[in-house]
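Only a single protein chain was left out; the remaining protein chains are all shown in position.
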Amino acid sequence: MHDMIALTALGAASAQVDTFDGLRIAECPYWALASLATRSGHGAEIADAAQTFLGAPLPGVGLCADAVPFHAFWTGPDRWMIEAPHDSHEDLAARLKAAVGDAGSVTEQTDGWVRFDATGARCHDVLERLCNADTRRMNPGTVTQSRIEHLGCFLICRASEHFSLYGPRSSAHSLHHALVTAATSAL
Amino acid sequence: MSESNGCAMRYSGFRVIKEALTGHRGWGPAWRDPEPQPSYDYVIIGGGGHGLATAYYLARHFGKKRIAVLEKGWIGGGNVGRNTTIIRSNYLLDGNEPFYEYSLKLWEGLEQELNYNAMVSQRGILNLYHNDAQRDAFVRRGNAMILSGADAELLSVEQIRARYPFLDFANARFPIRGGLAQHRGGTVRHDAVAWGYARGADSHGVDIIQNCEVTGFRIENGVCKGVETSRGYIGAGKVASCVAGSSSRVMALAGMRLPIESHVLQAFVSEGLKPLLPGVITFGAGHFYCSQSDKGGLVFGGDIDGYNSYAQRGNLPTVEDVCESGMALIPALGRARLLRMWGGVMDMSMDGSPIIDRTHVDGLYFNGGWCYGGFKATPASGMAYAHLLATDTPHETATAYRFDRFRRGLMIDEKGMGAQPNLH
Amino acid sequence: MIIHHPLLGPRDAQEFTYLGDASLIDRPDWQAEHAVDRFHDYLYLRDNPAGEHRELWFHEVGDRSWLVVTRNTLTHEITSVELARDVARSRGRSK
Partner (left out) sequence: MTQSNRLEGGQIDRSRSFDFTFDGKRFKGHPGDTLASALMANGVRLMGRSFKYHRPRGVLSAGSEEPNALVELRSGARQEPNTRATTAELFDGLEAKSQNRWPSLRFDAMAINDRFSNFLTAGFYYKTFMWPAAFWEKLYEPMIRKAAGLGSLSLQDDPDAYDKGFLHCDLLIVGGGPSGLAAALTAGRAGARVILADEDFAFGGRLNAETFTLGDASGPDWVAATVEELRSLPNVRCMSRTTVIGGFDHGIHGAVERVSDHLATPAPGKPRQILWRIYARRTLLCAGAIERPIAFANNDRPGIMLGGAMRAYANRWAATPAQKVAVFTNNDDGHRTAIDLIAKGVRVAAVIDVRADAPRLADCELLAGAQVIDTDGRLGLNFIKLRLADGSERTIECGALGVSGGWNPNVHLTCHQRGRPVWNEAIAAFVPGTLPQGQSVAGAATGDFSTYAVLRSGTDQAVVALSDIGLEAKAIDLPQAEDAPVNLTPFWHVAEGKGRAWLDQQNDVTVKDVKLAHQENFRSVEHLKRYTTLGMATDQGKTSNMGGLAIMAELAGKTIPGVGTTIFRPPYTPVAMGTLGGRSRGQHFHPVRETPSHKWAKEQGAVFIETGNWLRAQWFPRPGETTWRESVDREVRAVRGSVGVCDVTTLGKIDVQGTDAAEFLNRIYANAFAKLPVGKTRYGLMLREDGIAMDDGTTARLAEDHFVMTTTTANAVTVYRHMEFARQCLWPDMDVQLISTTEAWAQYAVAGPNSRKLLQRIVDPEFDISNEGFPFMACGEITVCGGLRARLFRISFSGELAFEIAVPTRYGDALIRRIMAAGEEFAVVPYGTEALGVMRIEKGHAAGNELNGTTTALNLGMGRMVSKKKDAIGSTLSEREGLNQEDALALVGFRPKVAEEKVTAGGHLMTTTGPVDAAHDQGYVTSAAYSPILESYIGIGFLKRGAERMGETLRLVSPLTGTDTEVEVVSAHFVDPEGDRLRA
């Protein structure tokens, strides 16, 4: 095994956490990501293969699926993102590709993104300053895409007061700044 | 030159004083409201800046008679009445630069020509650059301008700071690294351009007919004989469309499809402020350009909204985008208030450059595709179109503005964006 | 503006990138007679109607679907939104 030291998207060895009255914003670097897309005419096969691999069916439009240790969310027609713990699944893309074979296209996405989790009773008061998603009406287990601070992001509702936000990794500092500024402004 | 049936009255300071002392009873109408004649030698469709200028030059410089301008609503109500008043000739390409420089020269003599103070103000225009590639492109452009007989100067950051000390030099995301200035650029009181040309045209016998919408063309054997209007049929020797954002609608009446899309461009004015901006300034790292009117309002704009529209209004994201850029350039603007926003219909062409050309129908001519740069072109467009109408040959500065340049691959694409109008 | 995405429901138009007339789907056959002329008409000429307009929008900050939106250019009213891929197929496009 290699001994290369990973940095978080914010450029540190460990994750950044910011707490506010009623809100916790945490950088979450501990996840591997791989995208999965159906090859033409292989819808049924990919559904079966994914079910076998994930232990849950691939989620429909705007939905997520949970099957520990995996979490899957819809990203577009016939496209999903699969999330798994980085420690155990650094090679997630390879494993997924092995599972779906020629029925699907798999691309490693782990470090294309930075994830921030916003948890707490006041999370909506901050999210409404950041994006146009109607977070108060989002159900747990749903995902939407939204523009935050000029950046295209995924917003996953994990529980009514717990959201994960995936934004472009290279702009992690800008996204973090926006989150903290909005939280300071709103709370 | 005949001052036939117009209501010509010379304007001057003396006249203003005389009228002031006699209760202003002597001022006549700036133009008449005649009934349309059954036919004209020249029918110009569109009483905007370009149409009125065309009529004026056709009558005044080419000595033509029996000219009518047909306007659907009120004259000067299109883009000449809703723009950000900038004039300049800082173009790059051969097809454009001589034309716009000619236009600027016409602006320089306009008020004396028209005896109407349109407040041509050569306060200078400054295009900022923020990186080396922009600088290289501006150097190329500035050189092209000078080589075409226009003026251009490359300004250092220090020179810019001296004139605009309140720009964000200290904390900018995209630092200002210099600018290309054209000192002869500036602003003109936009409504006055329409009124000045209208008054001038009227005084040379042109019939300006408001509330007269063209509803069809009468075309026989490939020859245009006249136009159907909301006020009846009007015969014409030559029919000249000059309707900017409505180009596709009008030319569709003659069965033509154009290399043009209509888009909305929003513009903005702030509350009146004591003078702060000496000239016109454009941001190179976002969508924002700004000048200050003689009344004190900051007149500014940015990019088009980006979708086809005839609605003459835009949406909030563009407003925010423009103001974000404004704040990035001039952080002191935070406490100035935006007073009014409006939208105009832009005739966005496929390469960002205009068309002044004959059509496949004899006697039917076309002027359009001005994108959001039509105002500064008003005098030259009028002159070039009048030239084409009077002589059936293009004006020497407008030879490239042909329909067939797309078929032949001779696009005049200043921005290099290709056949996507909303990117020009 | 709000575009009712056929999969995602109402979305702010700000999430989309606009291209233009949906006729850009109808790319000519490169081997057809007068292909250059056909491509010229395809690429450069537009109906540009004042009224109902079928046009292409790309859900760039979203699911990356290209959509065909039918929108009135005078009022901005949107009357239908389809996945461009379905429209393309219905117009005979394949591989």
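By letter and in written order, the chains are A, B and C; residue numbering begins at 1 in each of them.
Keep in mind that, in the parts below, contacts are C-beta pairs under 8 Å (C-beta built on N, C-alpha and C of every residue); 3 or more make two chains touch, one makes a residue touch a chain.
Please read these numbers as outputs of a predicted model, since none were measured by experiment.
> Any idea which chains on screen the missing one touches?
Across the whole assembly, the hidden chain touches A, B, C.
> Just to verify: which one of B:D41, B:E228 or B:D413 makes contact with the chain not shown?
For the chain that is not drawn, the touching residue is B:D413.
> Contacts of subunit B with the missing chain: which residues?
11-13, 15-17, 20-21, 24, 27-33, 73-74, 76-77, 81, 94, 97-98, 109, 111-112, 115-123, 130-131, 133, 135-144, 146-149, 152-154, 165-166, 168, 171-175, 189, 191-192, 195-196, 210, 270-276, 285-286, 292-297, 311-313, 315-316, 319-320, 322-328, 331-342, 405, 407-411, 413, 415-419
> Please give every residue of subunit A in contact with the chain that is not shown.
For subunit A, the residues touching the absent chain are 1-9, 11, 29, 35, 37, 39-41, 79, 91, 102, 105, 107-112, 128-134, 136-137, 149-151, 168-175, 177-178, 181-182, 184-186.
> What does the interface between subunit C and the hidden chain look like in terms of residue numbers?
Looking at subunit C, the ones touching the missing chain are residues 1-2, 12, 17, 19, 24-25, 27-28, 30-31, 35-36, 39-40, 43, 56, 58, 60, 64-66, 75-78, 83-85, 87-89, 93-95.
The criterion applied here is as follows: only the chains that are shown with their structure count from here on.
> Among line, ring, star, complete and other, which best matches the way these chains touch?
Topology of the interface graph: linear, an open chain of contacts.
> In whole angstrom, what separates the CA-based centres of subunit A and subunit C?
Distance between chain centres: 30 Å.
> Just give me the whole-number Å value for how far the CA centre of subunit A lies from that of subunit B.
From the centre of subunit A to the centre of subunit B is 49 Å.
> Subunit A: which residues touch two or more other chains?
none
> Flag every residue of subunit C that touches subunit A in the complex, lowest number first.
Going by the criterion above, the answer is residues 7-8, 12, 14-15, 60-65, 83, 85.
> Can you list the subunit C residues touching subunit B in their complex?
Subunit C reaches subunit B through residues 1, 12-14, 18-21, 36-37, 40-41, 43-50, 53, 55, 71, 73-76.
> Enumerate the contact residues on subunit B facing subunit C in the complex.
Residues in contact with subunit C: 246, 248-249, 252, 257-262, 306-311, 315, 317, 350, 406-407, 419-422.
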